[in-house]
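With one protein chain withheld, the remaining protein chains of the complex are depicted in position.
The letters A, B and C name the chains in turn, as written, and every chain counts its residues from 1.
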Amino acid sequence: MPVDMRTYLGHVELVNPVTTAAGCAASGSELAQFFDLARIGALTTRSITMAPRAGRPTPRMAETPSGMLNAVGLQGPGVDAFLERELPWLAQRGVRTVVSIGGGTVAEYTALARRLTDAPGVTAVEVNLSCPNIEDRGRVFARDGAASAEVIASVRSVMRYDVPVVAKLSPDVVDIVSVARACVDGGADALSMINNPLGMSIDTEAMRPALAAVTGGLSGPAIRPLAVRCVWQVHAALPSVPIIGMGGVLTGRDAFELILAGACVVAVGTALFHDPYACLRILRELEELLAARGFHRLADAVGLAHRPPGASSRHRIDLEESSL
Amino acid sequence: MPVDMRTYLGHVELVNPVTTAAGCAASGSELAQFFDLARIGALTTRSITMAPRAGRPTPRMAETPSGMLNAVGLQGPGVDAFLERELPWLAQRGVRTVVSIGGGTVAEYTALARRLTDAPGVTAVEVNLSCPNIEDRGRVFARDGAASAEVIASVRSVMRYDVPVVAKLSPDVVDIVSVARACVDGGADALSMINNPLGMSIDTEAMRPALAAVTGGLSGPAIRPLAVRCVWQVHAALPSVPIIGMGGVLTGRDAFELILAGACVVAVGTALFHDPYACLRILRELEELLAARGFHRLADAVGLAHRPPGASSRHRIDLEESSL
Amino acid sequence: MQVTGTVLTTRRVDAYHALTVVAPGIAERFRPGHFVGVAVGGARTSMLTRRAFFVHDVKPDYGGTVEFVFSVRGPGTAWLAERRARDTLDLVGPLGRPFPLPRDPVTCVLVGAEHGSATLFTVADALQGRGCRVDFVLGGVSADRVFGALRARRMGETTTLTTEDGSLGMRGRVTDVLPGVIADVRADAVYACGPMPMLRGVTAVAVEFDIPVQVAVEEGMACGIGVCMTCVLPVIGDDGVTRMVRSCVEGPVFRGERVRFDDVGTIPFDALGAPGGGTRNAG
Partner (left out) sequence: MQVTGTVLTTRRVDAYHALTVVAPGIAERFRPGHFVGVAVGGARTSMLTRRAFFVHDVKPDYGGTVEFVFSVRGPGTAWLAERRARDTLDLVGPLGRPFPLPRDPVTCVLVGAEHGSATLFTVADALQGRGCRVDFVLGGVSADRVFGALRARRMGETTTLTTEDGSLGMRGRVTDVLPGVIADVRADAVYACGPMPMLRGVTAVAVEFDIPVQVAVEEGMACGIGVCMTCVLPVIGDDGVTRMVRSCVEGPVFRGERVRFDDVGTIPFDALGAPGGGTRNAG
């Protein structure tokens, strides 16, 4: 029997829980050569900025054990070109699109949200809070609950009521739950985690940092234990808030791990670099895993690993209508 | 020509920069069956607590991509048994011993330091700040600069003046430099980083957390990019403070990476689980690497990757007497 | 010691794989009950921890070989199952405390389940070398998972087989037939290797008969050499105090009645250093 893979981000239904991670699918058209983007739950765009951005110098990438560092620096066409070319292209093809936005000030995030609010084809807005706050000596928004909440509240206030606002959190904090809570209090309809922790690698031949930008974001399976822990902690504290989980998902098993921890949507990032078909493969593997374990609905697996030690999983599946 | 591998922790000279990481060499005698412990720069003990501790239930370990999670819970014999049996055993064999201490209150750390101050054979004291602070709702000391500084100041005040006090930092903070600075202001003679970031893994067969303790510390090569970044940031901010670098060191190349980032001592943890001879192998590989690059002294490589882009490495080696 | 050995032969035995590796130093030091830690995955693997396997056999060929037997369980054993003759394998061993052997020529029942059976044949050899009588009780879920039935029949005075599906020998588990065997052969001691619930059952039977029982346990291990403290289980010491002891260096062989099987996976409240009272009481 097929598993009901539908899931919800706030009030928005997604046909299935697999999406691309922000910044890992360029404009979308690149992946469309490999598969039909409408088959995945959603496509998340790169973080769109007001002005076009050339990003960071190269080298922008360094491989690390079971992971990689990137310092792309939000290279992108800017919101005008995005609205003119990229978003309509996706909308025409029926691709549910989560638009990620990045800014340097609360005003910039807000202006971006305002530009998106009337654009057709925006399924949700994901606020990339891992951007340096120009007004606070470049301190990253996501590292500070109050700053994050301020951005979210402002974006929420200008976004159309029926477009969920998702706050994307960083693991580089003392207590991710308190940042999550601040964002939800600020109006976030959902949370997304984890963005890349800050890492670094040194080229021991050149005896210099491997990245031109010196430090970069760590991604891939190496960080999956951090992602699982963050999703677990936040779901435990805020069980009713939908979570987009990400960080090192390579297989259906990995997606299932994040779902058991509490994610109702799973984003695939670095895996796409290895396998352009990763989203569809992971979706298939996840569905097979769920079916093999007797699940009828994905929703029954969300957060299931939180059940108390005595309880059986069957039990919970029978008792609850939905774990969202 | 052999490379001068000596290094300094404060005023204490170590014959070479390789040590075991706290909690990864049990009482020392286990590794002594494989090699002569006096041949490495120092042995770091597990974190010694006041009372004996049985630790956490099993499973205590889960493998993760290029890493592992552990939740041992500071199992150990307590300070009495340590001073009676383990420390004298090490001292008799001429093993330079860094004693790691762990406590739940400032008073407990201080009491431990007091017990150590007259014990013969203590080369340095490493304060494991990644312990929950009983007096602050279990909040980990290391996540708070002020709490960390308080522990360090108190330990420093009771320790013999000629025994360096090393503050061991966690990467699970917003800004490791500010915690490092607080510890140095509190009297730390050296810093050690990184302790395990908090991670988690779920057994997707059992659909339960893989560890009995639910969350655990992530170690191994997966976290090396975090370690390099922390060492780099702290060395950039506090260039004169000796740093014990650790996190995922498996080879001489990895040790060299931390040294180039600013560590003058490198600790080997998880690698010991795979290769009981890891310390000596890493030491040999490191020395070969240094020799191959024309270094006469280890000290010349410490922090070398910080030199400005134009500068050649030769240059710096000729100009500076010591980078410590 | 650590040895990079060459794989001499690989074979399949029903549900199991057996690898013979040239590892002179390990073979030479081997005693029954020892295990080896095997590095899996090759260069630049993401699998960091060694996998533990009991040594099934050692032979003097090529200076000394070790054989171990395993079934595919996860990615590490899957990788091992793909090894071929002439590949190299990185082993650390021999590890652990071996089975103690009786001084006198007594009668011993050797009980094995699943791959645990593979551990018993060198024990049988050593016991027979001391003039002991050896009887086997081997079990598994199904016929293809009962390891070494033929060899047991050749070596043992008697051999009793069990399968849960009844496809070989008696339907049931080794613990179902063990009391009968102990009584029939008037056993003086029991040696056992297999999953934890089976060891607990075997121990209960031996205690019932008031005869000594030596069990070889398997706990999740990261190092196998006593430094990581992950492989502990609650064991009662000579002084009556329960301690969380490392199964890799203080075991894997224990006197069965000393292992608090019911409390495996917990810290018993009366263990040395247990949270709350335990710490100070027992310290």
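In the analysis below, a residue touches a chain if its C-beta (ideal position, glycine included) is under 8 Å from a C-beta of that chain, and two chains touch if they have at least 3 such contacts.
This one's a predicted model, so the numbers in the text were calculated from it and none came from an experiment.
Touch, as defined at the top, links the missing chain to these shown chains in the whole complex: A, B, C. When the whole complex is considered, the residue among A:G41, A:G67 or A:P171 that touches the unshown chain is A:G67.
Within the full complex, the residue among C:G42, C:P60 or C:G265 touching the omitted chain is C:G42. Taking the complete complex into account, residues 23-26, 30-31, 33-34, 46, 51-61, 63, 65-68, 70, 72, 75-76, 78, 80, 212, 220-221, 270, 272-277 of subunit A touch the chain not shown. Although one chain is not shown, part of subunit B still touches it, namely residues 65-66, 221. Where subunit C meets the missing chain, the touching residues are 41-47, 75, 78-79.
Note that in this section only the chains that are shown with their structure count from here on.
Taken as a graph of touching chains, this assembly is complete, with every chain in contact with every other.
In terms of their C-alpha centroids, the spacing between subunit A and subunit C amounts to 46 Å.
Work out the mean CA point of subunit A and of subunit B, and you get 34 Å between them. Residues of subunit B in contact with two or more other chains: 65-67, 220-221. Within subunit C, residues 46 each touch two or more of the remaining chains.
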